[in-house]
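All protein chains but one are shown in place.
The chains carry the letters A and B, assigned in the order they are written, with residues numbered from 1 in each.
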Amino acid sequence: MKGLGYPRVRFGSRLAFGVGLAAVLAALLIMGSGLALAQQTVVIGMLGPLSGDYATYGVSVANGVELAINEANASGKYSYRFVLRKEDTRGDQVQALNAINKLIELDRVTAIVGAVLSGETLTAGPIAQDAGVPFITPSATAPAVSEIGDYEFRNVITDDMQAAQMAEYAVKNLGLRRFAILYANNDYGLALRRAFEAGVRAHGGQVVAVESYLDGDSNFSAQLTNIAAQNPEALYIGGYYTEAAKIAQQAALQGLKVRLMGADGFDSPELINLGGAAVEGALFTSGFYNGTQDPLAAEFVRKYEAAYGSKPDMFAANAYDSARIIIEAIQAVGPNRAAVRDWIANVKDFPGVTGLTTFAENGDAVKPLYILRVENGQFVQER
Amino acid sequence: MERGAHLFGQQLINGLVTGSTYALIALGYTMVYGVLQLINFAHGEIYMVGAFTGLLLVTQANLPFPLALLLAMAITALLGVTIEFIAYRPLRRSSRLSVLISAIGMSIFVQNVALWVWGPQTRRFLPPFPVHTFTVAGLRTNTLELLTLFVALVMMLGLHLLVTRTKLGKAMRAVAQDRETAALMGINVNRTIAFTFAIGSSLAAAAGVMVGMLFNAVVPNMGVMPGLKGFVAAVLGGIGSIPGAMVGGLVLGMAEVLGVALLSSQWRDAIAFAILILVLLYRPSGLLGRRTQEKV
Partner (left out) sequence: MLDWADGLLRSFINPYYYGVLVTIGINIILALSLNLVTGFTGQLHLGHAAFMAIGAYTAGLLATKAGTGFWAAVLAAGLMAAVAGVIVGLPTLRLRGDYLAIATLGFGEIVRITLLNLDITGGPFGLRGIPRQTNLPIVILAVIFTFLVLRSLVNSRMGRALIAIREDEVAAQTMGIDTTRLKVTSFTVAAFFAGIAGALFAYWFRYLNPSSFGFMVSIELLAMVVFGGLGNLLGSVVGASVMTYLPELLRTVAPAIAERRLVFYGALLVIIMILRPNGLLGTSSEQGWLEIWLARRRSRSPATTSAASGQVPPASTGGAGHGPA
């Protein structure tokens, strides 16, 4: 029974037994009289890739949740003591299923922040739904996630929304007309590609080239040559920062002069670190801006940096807010899974570091979306 | 029409550059296979370690580029010899299956140790010399791309001369033909094989450094796909044949780029493997390889 978090008691002698019994009775008496000496412990779960190729995202989420829980425990404002259980999925379906079963059945969590990737959320989510455990994913953006059920909440802006808003901004505000799309052939990239293409068309722009790549590719020359032949004004990259940085550099070497655009997959200091001058001027959508003036968010950035030595990204910020929503829910209604779900579903304008958060009927968060720009090696707010 | 021809020309240049990266990897593969009849699955990982070593020598030790390249080749050669000593030499008398499984184990081991030590994050590898872009007849290329092609050609020639003109090369060919007879003729078989691995690994290191700079990215899993494609290139050209590795690399690069240009970029990696299977089925000796009878 190792590692289950239950204290093991050995009744070595009658004396110990007697003392223990007396202590338990005393504790019951005190609790009964309303003078709780020890707070009741409530377990909150976190599920995501803490190792493997996607570990960067999972670790950010774990940090965000941990920070929120440590803060709550230190504040003394809550009637419960919150305990965090982190489970690693390695970004893998099989591991995700075992991990969520463990959180629910062995750790007896009240609610979960996770999963992080869309694929693992679509595997683990239905398990939590069936078990009646509320969960908030801080980052799974695939459209199908919101169909899991009423115990699912999504505290991140979907791919569809991000791509649609970028398309609208590019056509209407920037006056761009000819677009090329280069997307990662995975659920994230494909969802962005579809929504961006539709958005551009809806606002009267033109998509002149669509190409794809596989995650981890390094050589984009053939795709970029195809794209360059169509003379686009802007290139929308549906993918993550590592590939985006490489694409930006190879595009520059090929003499392709376009405005680079993307979604929250760009949101990492590594974009600038890897891409250097080639990503200057790139625009992307994100639910969080870590250079914000908003006092609540600025305070979070400061605390996160002090605890983990780096600025928080969108994953950490969404996870932090999600954990805080769960903590408030438990404080309000007690550690009852169904009651916590109802509280989350009815939350109105929760003041998070990613803005005021309300969950729509389908569990998707409705909240503001930033458009950020790379300027002199920094992210600045474009809108 | 004019624009179409221009696009095609540019894609051919892309294919040539992509192909020369495969050729660089295929050279080391084909040499080890030629001598040992062993698919060195860890070759892609040796290539990755070579890229990391070169990167660290340039950025951390601030060595001038040619020195860093040579040193990376030397260090990686040592790694190759060590791998041979640990994972292959004890299995000289074992079945082919055991050696292959050991090779795969070594490949997984090296890749994951690298992931452990260096982390999953991609690192950039800026060329430590200025890169000039120029246009010839409307087609763009740059010094880095030309250098990659040049290095591949020089290595192919150097390797060819080594195998055909030197005593060591003679020993390698003798070991490749018949290990026991070679031993009877006074050739130190183990030393010859160790040298083969040293040379093959240093070629992989050079490939890793060049490709790392070309794409400005070094990461622990960078050897997996290029390693497989290097093998496909070697088989396509005729495994064991040194000019074959070059030809196989270039043909594979062209096929992939034309696949993207004419069909769709979604199928690029499938093209390489489809070519592999077709070649294995219809011309297992490859484009330039000789047909050999299996020995009993």
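Convention: contacts are C-beta pairs under 8 Å (C-beta built on N, C-alpha and C of every residue); 3 or more make two chains touch, one makes a residue touch a chain.
Keep in mind the model is a prediction, meaning the values are calculated, not measured.
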Task: Kindly state which of the options A:Val109, A:Leu122, A:Leu224 or A:Val340 is in contact with the chain not pictured.
output: A:Leu122
Message: Among A:Leu106, A:Ala360 or A:Val380, exactly one should touch the missing chain; which is it?
response: A:Leu106
Task: Identify the residue among B:Thr59, B:Gln121, B:Thr143 or B:Gln266 that touches the chain left out of the display.
output: B:Gln266
Statement: Where chain B meets the left-out chain, the residues are 37-39, 86-87, 89-102, 104-113, 116, 178-180, 183, 188-190, 193, 224, 228, 231-232, 235, 266-267, 269-270, 272-274, 276-277, 280-281, 284, 294-296
Task: Could you please point out the chain A residues that touch the chain left off the display?
output: 2-4, 50-52, 87-88, 90, 92-95, 97-99, 101-102, 104-106, 119, 122-123, 126, 142, 144, 147, 185-187, 189-191
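As a working rule, only the chains that are shown with their structure count from here on.
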Residues of chain B that touch chain A when the two form their complex: 3, 6-7, 10-11, 14-15, 17-18, 21, 120-122, 124, 126, 131, 133, 140, 142, 211, 215-217, 219, 221-222, 225, 256-257, 260-261, 264-266, 268-269
Message: If we count contacts the way the header does, which residues on chain A are in touch with chain B in the complex?
response: 52-53, 55-56, 185, 211-214, 216, 218-219, 221-223, 225-226, 229, 242, 245-246, 249-250, 253-255, 270, 273-274, 276
